[in-house]
Every structure is written in structure tokens, then in C-alpha cells.
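Inspection log for the structure reproduced underneath, given as C-alpha cells.
Then we have chain A:
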Amino acid sequence: MMFWDWELTAEIWPLLAEASLVTIQATLLGFCLAAALGLLFAIGRMYGPRWLSVPLAGLIEFIRSTPLLIQIFFVYFVFPEFGVVLDAMTAGVLALGVHYATYASEVYRAGLANVPRGQWEASVALNLSPYHTFRDVIIPQAIPPVVPALGNYLVALFKETPLLSAIGVLELMQTAKIVGSDTFRYTEPITLVGLIFLVFSIVAAGLIRYLEHRLNRRVTRP
Partner candidate 1 sequence: MSSPGTDPGPMPMVRFDKVRKAYGPLVVLDDLDLDIAAGEKVAIIGPSGSGKTTVLRMLMTLERINGGVIWVDGEPLTAMPRNGTLVPADRGHLRRMRGKIGMVFQHFNLFPHMTALKNCMEAPVTVLGLSKDEAAARGRELLEMVGLGGKLDHYPAHLSGGQQQRVAIARALAMRPKVMLFDEVTSALDPELVGEVLNVIRRLGDEHDLTMLMVTHQMGFAKEFADRVCFFHGGQICEQGPPEQIFGAPENERTRQFLRACLEAT
Partner candidate 2 sequence: MPSRSLVVCVIVAFTAGLVVASFAGFREFLPGLLEGALVTIQITLGGCVLALVCAFVAGLAKMYGPWPVRWLAVGYIEVFRGTSALVQLFWLFFVLPHFGVTLEPMTVAILTLGLNVGAYGAEVVRGAVSSVARGQWEATVALNMTRVQALRRIILPQALVAMIPPWGNLFIELLKATALVSLITISDLAFKAQQMNATTYRTVEIFSIVLVFYLAIAMVITIGMQALERFAARGLSRGRAE
């Protein structure tokens, strides 16, 4: 049994490259959903009326405390029972997005809470509507400090895309498994996939640290 088959590596590399596009697509779509929905969750939880904020808090806690894999199954297998049939990619992105929206909402909550009270009071004094207060005053101040934390969740989301292989999405892990079952060589595909993830994580972590550094330099607190 060979230790490492370089020929096979060269063969499957194009396959993995193609699959990583699918992975990246799932990651970005999922993250966009998470970032947007998370902000709505946070605002609803912090500033919404009781009939909204309390059930929302319960729902967020529920989703955060249960496995993403089951939630993916839920969206893919249970939704059709209620007439909502989604293809694997859509179901996966939806589950990823909602799951990580709950984490993002915690991050946004911290960011929103850190905006000084004086900003709210000035907005009231200037008679700004709540919508404009949020859009022009609060959110622009709340978001920059939490970008690094959101970045960490982007990386985490990326690392969870292999779960989509459980419902057949042709991303990196699924491709590796198919190669493995075809050629009976699992070492190369899975190790390569692992290395791809590792490299991406290290690069992303470095970028996030750099981003944090840049943001901290610009933001000065009175």
C-alpha cells in the first residue's frame, strides 16, 4: 500500500478545486443570510415588544443548543411535509444561515449594547425617527467593533459546510468521499480536504487579526 499517491493527487485536484467553489458558494450565501438575519434577531430581541422578544429569545436559544446536522435534516426532510420542498443546496444554506444567525445575533447584541447611551439621547433630541436612528446613528457605530467576531463565525461556518455532504451537496467533503469510495484511497482526498481547510483557516485568522488591528486604530473612544 503506497504511503501517498502523487498521481492520484494530481488527478483529483481539479475535482477538489471545482468542489471548493461549491463550498465557497455555500459559505458566502450562508454567511450573508446569517449576518442579515442575525442583525434582525438582535434588534428584535433587544428593542422589540415582549410578544416578539421573548419567543425570539427562546427560539434563538433552541437553535443554538441543538446540532446543526439535525437542523439540516429538519429543513431537508421535515419542511417537505409542510409543502416546502427545497433542493439540498438551498436547504443546507438555509440551515447554516439560520443556525449562525443565532451566533451572530449575540455578537450584534454586544455591539449594540456598547453604543453609548448618549447617542440614543442625541437622536431623540434631534427628533430622528427610530428607523433613521438605527440606520444612520446606531448601526454604523455598533458594527465595526464586532466585525472581527463576525469574521470568526465566517470561518466557523466555512468549517461546517462538510455537514452538507450528509444531504448530498457536492462540496469538498462529499467529493472526497466519492473519490474515496471509487478508488478505495481515502488518504489523499481527505487529507487534501483537511489541508485546504487548514490553510484557509490560518489565512482567514490572519486577515481577521489584521482587520481587528486596523479597526482598533481608527476607532477612538472619547
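As a selection rule, all candidates are chains of the complex that A comes from, given by their letters.
Keep this in mind: a residue touches a chain if its C-beta (ideal position, glycine included) is under 8 Å from a C-beta of that chain, and two chains touch if they have at least 3 such contacts; residues count from 1.
Keep in mind the model is a prediction, meaning the values are calculated, not measured.
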Practice prompt. Scan 1 or 2 and return whichever one touches chain A in the complex.
Written response: 2
Worksheet entry | candidate 2 contact footprint on chain A (complex, rising order) | 1, 54-55, 57-58, 61-62, 65-71, 73-74, 77-78, 81, 159-163, 165-166, 173, 176-177, 180, 185-187, 190-191, 193-194, 197-198, 201-202, 205
